[in-house]
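Excluded from the complex is one protein chain; the other protein chains are retained at their positions.
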Amino acid sequence: MSGILETIKDQLEGCSDAVYQSISVHGHTCLLIYIPSIIDSKTLHESIALPLKTEAEAKLEWANFLERLDQGIVFPIQYLKAFDLQKVVDMIVAGKVVLCIEDLPYVYYFEITQYQKRSVTESQNELVVIGPQEAFIEDIETNLSLIRHKIKHPDLKTIHYSIGKYTKTDVYVVYIEGLYKKEVLEEIKQKLNEIDIDGILGISYISEYLRDGNLTPFPLFQYTERPDSVAASLMEGRIGILQDGTPTAMLAPTSFFTMLQSSEDYYQSFYAASWIRVVRFLFSIISMILPSLYVAITTFHPQIIPPNLLITIASARENIPFSALTEALIMELTFEALREAGTRIPKPVGQTVSIIGGIVIGQAAVQAGIVSAPMVIVVSITGIATYIIPHYELGLTFRLLRFPLLVMGGTMGLLGVYITAFLIYGHLANLRPLGAPYLQPVAPLVLRDWKDTLARFPSNFMTKRSNLYTDRNKRRQKEK
Amino acid sequence: MRILKIGVIVILLLNITGCWSSKVELDELTFVYGMFIDEGKEPNTVEITINSPLPNRLNAAGQPSNGGGGDGNTYSTVSKTAETIADAMLLIQKDLTRQLSLAQLKVIVLGKTFAEQGISELLLWIEREPSLPLGAFVMASPGSAKEMNTLTPIYEQIPSDVLRNFGSERYLFSTTIKDCLYAEASGVGFAINNLSFGKKEETSKDGKPEFWAGIQGAMLFQKDKMKGVLKLKEGRALAWAAGSLKLAVYSVDWDEGKSAASVVFVSTKSSKKLNKTDKGPVFTVNLKGKASVIYLRDPKNRDAEELGQIIIAKLKEKVSDNLNEAIRNTQKAGADVLQLGLLLEWNDPKQWKQLRERWDNYYAQEADIKVKTDFSIVDFGTAK
Partner (left out) sequence: MQTSKWQLFRFFIIFFSSQTTIFLIPTLIATSSYQGWIGLIVGSLLGLILLWFTFHVGMLRPNQAWVNFGKDIIGKWPHKFMLLMLLCWCVYYASFDIENFVLFFGSNYLRGTPPLFIQCVIGLVIMYTASLGFTTIAYMADGLFLIFFITMIILFNLFLPNADFNMLPAFIHYHDPGIALKDSIVVMSWFGEWIVLLFVVPDLKLEAKMLKRLVLTGIFVLVTVLIGWSLTMMSFGPHLGQELQYPFLELVRSAKQDNLLGNSDPLLIGIWSSSMFIHSSFLIYVASRCVSGLFNTKARKMYIPFLTIASITIAFLYSRHIGSYYKHYNSYAIVVIWLIVESIPIYYAITAFFRYRYKTAK
């Protein structure tokens, strides 16, 4: 035992928060090694220290004790043997309690890890009005429990990975047996096995590996912090990846239109949901092309504008020193700065900044004659439209792509807008993350999936799963 | 490979910022809303006047604001004379500090003398100009087109708006440039509104006289030359036959003037037919209308059915007379306004081949055009 102890003490030198608790049982030393801040102290005292104490007081043989240890009946909780010393040290720093017995070449360990975590709260970024409100937290056990609460079926499989040399983060790949596409899971598993990195802190690290070098600005995987989204996606045949330490789950593969859906669409009546989806889709397109369309039309093609509106815009643009393109760029950049500042600002001053933003930039700039009023309207509508997109990362991409479109529209008119839009469209149609065409069901056109794209048909129409994510067991519910 | 492509795009883009003549800011453009074309004082010249709004004198709601200098007008008028239309437009452009844009053109007014000499040059120029909307209205002025410009707009902002409304409200004809081009290319004629112009004695601003414009009839064209004018009564009947009239009011009387009625036709349609006979083609113009009675005086208190029949018979007489008169006048003028030549071309190619060369002549001398009417009364208004 002294050899084992030496090695362990050596590795943990400098970790003054490691505790070596020695208990003498039947004349031999048993040593408990653990780090108190990451274990469940209550369980330690009740289920480990107490039985040992009881054992120490009972008058029994040492060999009998060892035999009972072997049979697993000494402690009320589960304990296992470990032979690999390096693994033992890893276990101690990962929150397990190690029991070294004198003269034994192996050690026993107990899994009573308990980290500090916050409680399950409401979702902050994916709000719904009606429907479940809970969201994931950083602790993976809680997250898994939230999912298992939704799906109570033995086919829900969870594969464990431990990734990162220093972080040794627990990553779980979750899927439902019989629904997923085999090639997709194989590829994910292969990529996860290849990861050799110092540490992963956020789930985006994993997504970069799964991307396979694809340099697209569009998000290829969906992030969600709601367990009901994960459960619904799993039942569509998608595969979820959960990472310890991140309150966001990743779903793969995804498509563009999936990311424009919100879980609320399924909790409201289908009329309202369909209408809202149409509005959402319309405004997401607007958020990308409205500024460029406005600049292109007012600069190159004023004949499109109806005559009375034309006079209004022309008179508003009198005395503005900048060209329409410059004006648009100034306003857009200012709004981007405002948005970014709004995210970082400490809560006490948040209110002040929004007032300054509204009054100074909106009102005063127009009155000072730096920008024209129609331009402020256009930029504000665009800004609002960006936040209508449920998936945050897709909204970021649209914000980003607005600028090339704006520049092209301002320099080449509608031709520039068409060309850039066409190139973006071609790029999107070419994306096939994990084999699923990104723009399905629009390109390629799969009419059956349109029941759930721009409109949400009542649930008794949606009897089959989409072939985007699954190729077996298409049946969602019984057909009437 | 992709980086190379992106690099080329970027380099190209850097070269193009701001130096294309099609990239003109909105506030550097002058939109021409109305064009007025006259014969110039010297022979073989044209005088073009343009009418455009001044956005800097209109604030956002389109009402005149207090800014800007000049005489407080919210529109500007520029007039130039040159040998060809294109040259005249260039001279106008030279006088303006902003670039002309014809994309919002609403109305073109032709002076009488200009119309008489033929508008083929104008039509050819319009055909080739890509930014001109073919839906602009064409009208004629009794004297010079330029003076139409001086009318005082009351509900509208600029004079061209007033004239445009004359076209779009379908008071008489609502001929657009496309109709003119169509007729000229197909070898038939068309008719446009003949405006009237006068001084308004009742109101005058600061001692300056105010002018108003109205419609006094129709001007007839065959291909590109003006051939004659029609008075309002006949013009209206002709407009009905051409399908561009919206409302028509007719009054009739019987019993030696003791009974009278007025109707407004709420639906005015027409159709043209061709009958081939041994003596040649016979054209029939059929006017259909649904009338609503707006005034009725009947001392004999006849019942509705009898009254209806009388009114319809009288209307038929009156309208047919008007239309016959109108058609005779077009024939005298030699203007195939109802485009009966096309009807012949479509329905009887053999006959058309024979008559095509001398169609103008044939129409004036020999064409046999009959008029039919088909009226019905829809309601008698709110009194019994």
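Read from first to last, the chains carry the letters A and B; within each, the first residue is number 1.
We take it that contacts are C-beta pairs under 8 Å (C-beta built on N, C-alpha and C of every residue); 3 or more make two chains touch, one makes a residue touch a chain.
Here the structure is a predicted model, which is why all the values come from computation and not from measurement.
Visitor: From the listed residues A:Leu185, A:Ile276 or A:Leu439, report the one that touches the chain absent from this view.
Guide: Answer from the full complex: A:Leu439 touches the omitted chain.
Visitor: Which listed residue, B:Arg57, B:Lys80, B:Lys112 or B:Arg164, touches the chain dropped from view?
Guide: In the complete complex, the chain left out is touched by residue B:Arg164.
Visitor: For chain A, which residues reach the chain that was dropped from this view?
Guide: 297, 300-301, 303-306, 412-415, 417-419, 422-423, 425-426, 429-430, 437, 439-440, 442-447, 467
Visitor: Please give every residue of chain B in contact with the chain that is not shown.
Guide: 1, 5, 8-9, 12, 16, 20-22, 103, 106, 127, 130-131, 133-136, 164, 168, 176, 178, 181-182, 185-187, 272, 342-343, 345-349
Note that in this section only the chains that are shown with their structure count from here on.
Visitor: Centre to centre, by mean C-alpha position, how many angstrom separate chain A and chain B?
Guide: From the centre of chain A to the centre of chain B is 65 Å.
Visitor: Can you check the complex and tell me which residues of chain A touch chain B?
Guide: 298-300, 302-303, 307-308, 310-320, 323-324, 373, 407-408, 411-413
Visitor: Which residues, counting only chain B, touch chain A once they are in their complex?
Guide: 13, 16-18, 22-27, 29, 31, 33, 53, 55-56, 58-62, 101, 103-104, 106, 131, 133, 157
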